[in-house]
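The complex appears here minus one protein chain, its other protein chains still in place.
Here is chain A:
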Amino acid sequence: MAKAINTIHRIQINEEDQRKKDLLEVENALVENKAAILESLKVMQNMHERGILSLLNGLFGQGDKVMHVLVKAADKPEAANTIKNLLLMMGTLGTLNVQQLEPLLLKVNSGIARVAEQKDKEKEMGYLDIVRSLKDPEINRSVTLLLDFLKGMGEDTEQLERTTQLPEYQQHQKDGSARE
């Protein structure tokens, strides 16, 4: 005769047994990861000595608040702009072809050297002097180079741009006829 019952006595694990079980689990984990743990301890010792641990403690202890402050601070225009410029510069640097740039830089260097040499001379140049100086093969090469450079600069590179528009420009667009 088994009547329906719904009382259940749970197994009561006393604190001591639970503690033993937990300790065993931890011990096993320690042994299994011996090398990693010893190395981490060294890292932690170093971090402790340099005060990094207490710094992190403060950081994590007040996690949400710190995060908020951090994000708020970063979201100031100057900060955002700094990071943005950095990212932009990095991106742009990546697009430079240094191989092509090297001869140009050498030429600029030699140009600068020449300027440094001549900075004290105060000789006036007339139009004819300028035209005449084109005959000078060095000057002629420089001008051709500059003209080529200007031509390249005038090409449409819009698709290659990495930057979003500046806020002013966006504002301008909004005022004008939007496309939709």
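One rule holds in what follows: contacts are C-beta pairs under 8 Å (C-beta built on N, C-alpha and C of every residue); 3 or more make two chains touch, one makes a residue touch a chain; residues count from 1.
Simple rule for what comes next: contacts and distances are computed from a predicted model.
Peer 1: I notice the complex is incomplete. Of the names "Peptide/nickel transport system permease protein", "Aspartyl/glutamyl-tRNA(Asn/Gln) amidotransferase subunit C", "HlyB/MsbA family ABC transporter" or "Formate dehydrogenase subunit alpha", which is the UniProt protein name for the chain that's not shown?
Peer 2: Cross-referencing UniProt, the chain left out corresponds to "Formate dehydrogenase subunit alpha".
Peer 1: In the whole complex, not just what's shown, which of A:Ala4, A:Val31, A:Leu96 or A:Val131 touches the removed chain?
Peer 2: A:Ala4
Peer 1: What residues on chain A make contact with the chain left out of this view?
Peer 2: The missing chain touches chain A at positions 1-11, 64, 67-68, 71-72, 74-75, 77, 80-81, 83-84, 87-88, 91, 159, 161-165, 170, 173-174, 178-180.
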